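All protein chains of the complex are present and in place, except for one that has been dropped.
The letters A, B and C name the chains in turn, as written, and every chain counts its residues from 1.
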Amino acid sequence: MATIGFIGLGNMGGPMAANLVKGGHTVQGFDLSAEAVARLTGAGAKGCASAGEAASGVEVVISMLPAGKHVRDLYQGSGGLLASVAKGTLLVDSSTIDADTTRAVAAEADKAGCPMIDAPVSGGVAGAEAGKLIFMVGGETGPVEQARPILDMMGRAVFHAGPAGAGQVAKMCNNMLLAISMIGTSEAINLGIAEGLDPKALSEIMQQSSGGNWVLNGYNPHPDAMDGTPASRGYTGGFGTALMLKDLGLAMEAALKDGKATPLGALARTIYTLHDAAGNGHKDFSSVIEFLQHGGRPSQ
Amino acid sequence: MATIGFIGLGNMGGPMAANLVKGGHTVQGFDLSAEAVARLTGAGAKGCASAGEAASGVEVVISMLPAGKHVRDLYQGSGGLLASVAKGTLLVDSSTIDADTTRAVAAEADKAGCPMIDAPVSGGVAGAEAGKLIFMVGGETGPVEQARPILDMMGRAVFHAGPAGAGQVAKMCNNMLLAISMIGTSEAINLGIAEGLDPKALSEIMQQSSGGNWVLNGYNPHPDAMDGTPASRGYTGGFGTALMLKDLGLAMEAALKDGKATPLGALARTIYTLHDAAGNGHKDFSSVIEFLQHGGRPSQ
Amino acid sequence: MATIGFIGLGNMGGPMAANLVKGGHTVQGFDLSAEAVARLTGAGAKGCASAGEAASGVEVVISMLPAGKHVRDLYQGSGGLLASVAKGTLLVDSSTIDADTTRAVAAEADKAGCPMIDAPVSGGVAGAEAGKLIFMVGGETGPVEQARPILDMMGRAVFHAGPAGAGQVAKMCNNMLLAISMIGTSEAINLGIAEGLDPKALSEIMQQSSGGNWVLNGYNPHPDAMDGTPASRGYTGGFGTALMLKDLGLAMEAALKDGKATPLGALARTIYTLHDAAGNGHKDFSSVIEFLQHGGRPSQ
Partner (left out) sequence: MATIGFIGLGNMGGPMAANLVKGGHTVQGFDLSAEAVARLTGAGAKGCASAGEAASGVEVVISMLPAGKHVRDLYQGSGGLLASVAKGTLLVDSSTIDADTTRAVAAEADKAGCPMIDAPVSGGVAGAEAGKLIFMVGGETGPVEQARPILDMMGRAVFHAGPAGAGQVAKMCNNMLLAISMIGTSEAINLGIAEGLDPKALSEIMQQSSGGNWVLNGYNPHPDAMDGTPASRGYTGGFGTALMLKDLGLAMEAALKDGKATPLGALARTIYTLHDAAGNGHKDFSSVIEFLQHGGRPSQ
């Protein structure tokens, strides 16, 4: 068991850190919210007053932050962790951010003598609480394998995608494809209904045919097609529209930078932008089926 | 075992009829091409000189034709089969056509005292030859169940989607979703490659994550990602771009008629239209990944 | 001056016919609505009890109907005008319908010995009332020139686009381009505002630059950019979203039939479908700028 500094104890980071405590690790946690720190100390961790304190005397640092600038601020600069942590500390950033920032920080970490990997997750709050996240990991094989048993304690699968930044790229590509699948599935179901089909019957046929996908397997956007989905409980829980929009933004920034054509990805970003602008950012991203039905008009 | 009239013995209908012969049915076949008729008689069927002859004295008629107008011409009008076949003959149209034509012909068949079902297939020529097609079926339960053992002899799954026309609708919706999945998967892989990832590694991660779909399971569009795919043999075999474009056209006609928004479906149709216009109609539809990479410029 | 039968006296046809009366022609009018007929007789025309009566003893028949099927019903079949009007009667259909229907009816008219032209209009109700419509005309040169002085009385420009059906095609192409211009202009203004620009200043610059178009010249979608526009009066008056959607549907049907790629046209149709589905079919089509701002959420 290791001593782990965990920075960023929000909806995702909090339960992730708690699972490490439960697994027997010594966890030193920090968050800007004192309340978030208190929750984790209630679960058996040591609460810290700063990121530096949380990262002090540990073998591993894990960070879970909202955006690239927070990751830069945490690690870089004169007050950053790279200037203070012990050489050889394993750094694991689980934030979902752009790959270029990841690569830049990882290169600096390397110079500072600390192996760093990117390990963004999918699975949402429910996955974080249940310890069933999926980690998409970028970095050298050594540190990735070193981190694996720790990640396993928080998730159900760890995929090594390639060198530094590759975890971010894999997640960004996967989530762009997920958004496309969700919208495409919604279009197919809406069209089928307009032509007289039952959404459940049609969904089951497509699931077993060449249109099959993860959405049809367990995350059907239509309220009448499947039990236990966000759709079946008013699009609550699940993965919020605003979060999907953030991930699509990362994918579009990369496509622009790389000069790549992603026609459906770009249109998916437009659709989620409009759905979000209509006031649905907090709803599960499968609620886009409603946007395609009535163009953002609130349902009764 | 039944006596079956089979009309339309092309790339799909020919091997389908041959599988019925192999299964022990008595098959009377007709096609405008004498060569196609000869191929089937070589396999043990009776060759006929007209559709009327093929449909004479049979319990079941199966048709497999290119477009709605051929189906209308076969069944309707003074020279059509509905005017000549015995009352109670089970009619099975396996053509992929618009649902409105299907519904109109089925209603007329009903008046003529013949139960009619629509049973379009997916699985391509390979599926037809191997007897592994998927049938998506519309019609009353009685005739659908009556047809099931015959369809089973030509396929590996029979889905009853709903009343007359529902088979066409299910196939149209499924194939629209398939086109979207193919393009979306291609975009994700292209973007991942541009960001330094290996297409095989990225594909495997997405396959096991929320981006997972039928394309990633066994029909990966990248030549280096998977063995045995059309991509791995120069986009030969498989399901042609021109055929996918036809199916997308049926979906777009329905969406227009029904006033439904299918943003990704419409853009998929645009993309396949351009890919086809660039001279790639004969290539497998997974070759769209090349179009997204180099905009239709022929590869060396 | 001629005797003219005018069939279809709605929001457009009514004022068009009244302008012919005002210009000195003898007009015999018919509409399914007795009220509409009464309005025209009040303006000095003769009211008729049937289309046949209106077309009886005239030199010219003008029709202004909602859709292709109404045009077919009016002219074709045993009770249709083609069976009853005098040989040589000039037929002018000003309805906006699909070109294939136009061509079919015109061909039948030709067989019946009546020259027929298609003359759909743009300019809306205001243009009809002011006699300032634009006619886009298809047909042989002879009948087009014969009709010109009559059309001039109802409009400010008459464009001869080509043979039968060409008027419909020209209008369909023009209106697809108009929809694209409206959405594109809205996007540019919204983006400029987000970047701190004044919508009026930006609009004036684009109007005089390479982004210039008819929308910027006099139909600006932003309420603060220009006086006298539908936008400046709450998107009332003008050209309704539902009507634009109808025209985009005609264009998309043609593009599907012809196998042509119209990426922006198809996306414009999606956007207007969603805007209409959100309950805005009655608003002027420039209100799409609001849809792009807040995704169909009703403004306060």
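By definition in this document, a residue touches a chain if its C-beta (ideal position, glycine included) is under 8 Å from a C-beta of that chain, and two chains touch if they have at least 3 such contacts.
Note that this is a predicted model, so its numbers are computed, not measured.
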## Note on the structure
The one of C:L32, C:A83 or C:A157 in touch with the missing chain is C:A157
## Note on the structure
Touch assignment to the omitted chain, from B:R39, B:R103 or B:H275, lands on B:H275
#### Entry: Chain not shown, touching residues in chain A
249, 252-253, 256, 259-263, 266-267, 269-270, 273-274, 276-277
### Summary
Listed in rising order, the chain C residues that touch the chain left out are 99, 122, 134, 136, 157, 159, 161-163, 165-166, 169-170, 172-178, 180-181, 183-185, 187-192, 194-198, 201-202, 204-206, 208-214, 217, 219, 251, 254-255, 258-265, 267-268, 271, 292, 295
### Query
Which parts of chain B are in contact with the chain that was left out?
267, 273-279, 291-298
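We take it that only the chains that are shown with their structure count from here on.
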### Query
When the mean CA coordinate of each chain is compared with the mean CA coordinate of the whole protein, which chain is closest?
B
### Message
Counting only Cα atoms for the centres, state how far chain A is from chain B in Å.
### Response
38
#### Entry: Gap in Å, rounded to a whole number, between the CA centres of chain C and chain A
51
### Message
Quick check on chain B: which residues sit in contact with 2+ other chains?
### Response
259-263, 267
